[in-house]
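Shown next, in structure tokens, is the structure this report addresses.
For this view, one protein chain was removed and the others were kept in their places.
Letters A and B mark the chains in the order given here, with residues in each chain numbered from 1 onward.
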Amino acid sequence: MNPLSYAYLIPLLPALGFLLNMLFGYRLGKRGGAYLSVGLLLTSTLLATALLLQVRQAAPVWDKAAVFEVLEAEEALPPLEEVLSEAKAMGASRERVEALEAEIALAEEKLTELEHEALIREPAADFPFSSETPWITIAGEQGIPFGFLLDPFAALMVFMVSLVSLLIHLFSVEYMAGEERYPTFFAYISLFAAAMLGMVMSRNLFLLLLFWELMGVMSYLLIGFFYKKVSAQQAMKKAFLVTKLADLGLLVGIFWIYRAFGTLDLLAIGELAPGLLAGSAGVATGIGLLLFLGAMGKSAQFPLHVWLLDAMEGPTPVSAMIHAATMVAAGVYLMARAYPILEMGNALPLIAWVGGLTALFAAALAPAFADIKKILAWSTVSQLGFMFLGLGAFGWIAAIFHLVAHAFFKSLLFLGSGSMIHGSGTQDIFAMNQLKKYMPSTRWTFIIGGLSLAGVFPFAGFWSKDEILLAVKNALSVNGGYGLLLLIGYAASFLTALYISRTYLIAFEQAKRPSPWQAAKWNQGGLGVLNMSAEDLAQDAEYDHHDTHDTPHESGWHITTALWVLAISATVFGIIGSPFTGNALQGFVYRGIVPELEPLSAQWLGFIVSTLVALSGITLAYLLYGNARLKLQAPQLLTQLLQQRFYLDQAYYFFAAGPLTRLAKPLAWFDRRIIDALVDFLAWLVAIVGDALRRVQTGRLEHYAWTMAAAAVVLLLALSFGGQL
Amino acid sequence: MEAFAPNVLAFYLISAVAIILAILAVTTANLVRAALALAFGFFSLAGIFWLLGSPFVAVLQLVVNAGAIPIVTIFIVMMTQSRFSQLRNPLFAAVALLVAIPLLIAAFSFFPSPATTALTQTTPLTVEALGVELLSQRGAEVTLSSGETMTVQAGTILAFEVTAIILLVAFVGSIILARRESLILKLESGSKPAAEGKAADADA
Partner (left out) sequence: MLTLNHFLALGAILFAIGLYGLLSRRNLVAILMSVEILLNAILVNVVAIARFNDQAQGDVFALFIIAIAAAEVAVGLALFLNVFRLNGVATVDPLRRMKE
């Protein structure tokens, strides 16, 4: 059976869940609508699994060793063609041209032969599965067809998105219980999942853009789910405006692609890009930068990351959804899809730098926060930075691997934090009271997720992050600037291990105590930027977590099941992508090999360095925040340093109160005077135009009739006599 | 002379009647008279459709546009006892003319020229062929009772069904609207039904 015959159901079923929940959700009993959504998404997930298996069966299998030869042969072609075109332009003799052409033909023949030899199993005839029906037709142009593309990458994404969404739905059944707008929540989150599923299945960029925007709307609604909370209202507006601003770039980029390629078909773009864009690096760079602008907004890269922190105003499952399966993954997905274009231009180093710096600075900020959701939000920003770093270092497959791995472990961490919030009734990690005693499942799954995030052998994050760093290392041969990026990557890894261990230790191991942030008088000043005030936390408690408990309790089976399934799939996916299985995951996406990967024997050094970096981060966190006050007789200075946590908190205070505030002031001025003024101006413009239009709406029947008739007359006169003027 | 062939004469005659009656319908102050003028004007338009070779449309014009609609209109006029309508003021009428006449001139400039096809060269549409067009799917091959086969061009069975539903909804809707204890009346008079208020509270 062709997977296209059922694939359309995968996004359709959650969309149906949206419809049913919106229409009948309140009549389906207390949890009827929720279980309906879960059931529909479960069906989607099963279909996605079938799709994945079928695509795997149809995909070609390559012989690893031989593929490298194919790649070499492929790389040899473009220079030859360049020589030929040059020769033609120079007006070389006929014999010379013919000789060159013969050489190319020979090379092509050799390539085909090599390809044939390298294929252990030929791809199925209809691989990759794609459909196309006329949709928007433009006279004289190719137009925009409606269609799905189910290549291995899409199948992998569909599987990941549906599975993670399913578990988030399951989690929400319990987490959101008692919420007034319970069915509405499930309606929104179902459509959110449907939009993402539709996006990764889209065959052309226009369809992709539609789903992309639908996702924007759904995130807007979900971030503002507690719409009575002022901060939530602001957060939803911010998220929408920032991502829309970025989408403008994407839109222009898509126009440009249509102009350059004459089509928006992803398959065609992939095939045409090397030929069309050869010699016009400017176009490729321009398109790449515009698309990257869109991806920056969606995937929260500096400086457009601002909305993601505020997006924490939504319920925790929404955060998990935005940060793992959908939304932020969309940007990376788009960039990976557009990689054939990016490759031809010069935008990649910039992408790498933006990603690397974002990874570092977000990881550096994360330890300064007490709100667990904010910590994880910074963590997401940082990990997305890693993905773009990998992408910018020519390791797009590594970025995809990290995207999938991150989706699993970050949703695990977010759901774990949700479970913690649910069980303890607070978001402040300092206020959580030795949760390890009360929440075993949450604790162990959080450890698995945390180790994965920190990049500890053998969890998913270890393999994927390492692959990204390897890609950066390999990129050194192209550009020396990547050396600094490699250091930045390791520094960010170190900080990642540090902040996630800190979170774990304080929340699970330590007894409850007042947050040093709230106690500090610094907080009275400008530090509200960094941390929530007590009132904020109290208000959040009112909205997102129901009631406060004196003794925390473990969550029910919905939540723990979701956590364990995620923990297991995160680990399994890591193993599938590891060198032990011959990088099966990456090979599935691209020709059986990963271009940037070296033989296993050469990777050990990287593994050891990564492990050391992660372990040192964890150790430092343990020394700073762990229960084991150093028993050994350390020198006075070291003991004091450790007891005071290297004055890290103070350093943060100092930094935040001093230079940061000073730095923040001009930024705040810029924000208020320029950006806000711009927004205000737009609002003012809309208000003015609206007011003018309101006056037109007199509400008098005859005025409408007059307007209509007069307009018809003017139009007719213009049409009949306009031609002669 | 060809200009005075029977169908040409009929056209000019019917057109003159229709135009005069239409002018009467939009100018007379007595609404009952206007409705009657409308009815006879539409009646004569049925003749135009007959001339054009569309007998079914002509009959439908008689039944619906010349029959049912003016009767309902007259009924409403009688019921509400608002027999007389005056123009708003002469100025408005003048401006209305100022809109209508340029429209007419502009419309004339759109006519195809030269208009070569004569009406006698076209074939009338039989009721059967029209029914097949209306109630089949596009592209279907249908054998008519005359033995010849025709290919369906329009195939508007779906639109036909939808129109039927729209008509039904419109009639049910107008019955509800015209009921004496109409909901709209209650809403307009300011006394909101209690259930409405409750629902609003629950929403908040």
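Keep in mind that, in the parts below, a residue touches a chain if its C-beta (ideal position, glycine included) is under 8 Å from a C-beta of that chain, and two chains touch if they have at least 3 such contacts.
This structure is a prediction, so every number in the text was calculated from the model and none was measured.
Listed here are the chain A residues that touch the chain not shown: 697-702, 705-706, 709.
As for the chain not pictured, it touches chain B at residues 2-3, 5, 7-8, 11, 15, 18-19, 22-23, 25-27, 31, 34-35, 38, 41-42, 45, 48-49, 51-54, 56-57, 60-61, 64-65, 68-69, 72-73, 76-77, 79-80, 82, 85-88, 92-93, 95-97, 99-101, 103-104, 107-108, 111-113, 115-120, 122-125, 129-130, 133-134, 153-154, 156, 159, 163, 166-167, 170-171, 173-175, 177-178, 180, 182, 184-185, 188.
Quick note on the criterion: only the chains that are shown with their structure count from here on.
Only residues 706, 709-710, 712-713, 716-717, 719-721 of chain A touch chain B when the two sit together in their complex. Within the complex formed with chain A, the residues of chain B that make contact are 99-100, 102-103, 106-107, 109-110.
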